[in-house]
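The other protein chains are all here in position, but one chain of the complex has been omitted.
Here is subunit A:
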């Protein structure tokens, strides 16, 4: 799957994907210090959403989304179970 060009589209799609299948979705953060970039991938093994950045301001946005998804995962209002 190609990388998203805008953060807003990626964030919306990622949250929507998580809410459809909470137990299947995983969030992967990949940091390469030598290249100076950070990639985030949200996938349920069928659909794969990816975003990459080398901008410092995007790191804050990634942190916010990661925190939001983590909060959804640990909260008791869960979706379907497998």
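One rule holds in what follows: a residue touches a chain if its C-beta (ideal position, glycine included) is under 8 Å from a C-beta of that chain, and two chains touch if they have at least 3 such contacts; residues count from 1.
Convention: contacts and distances are computed from a predicted model.
Choosing from "Signal recognition particle 14 kDa protein", "Calcineurin B homologous protein 1-like", "Aspartate aminotransferase" or "Nicalin", the protein name stored in UniProt for the chain missing from the display reads "Signal recognition particle 14 kDa protein". Counting over the whole complex, subunit A has residues 22-23, 25-34, 36, 38, 56, 59, 63, 66-67, 69-71, 73-76, 78, 81 touching the chain that is not drawn.
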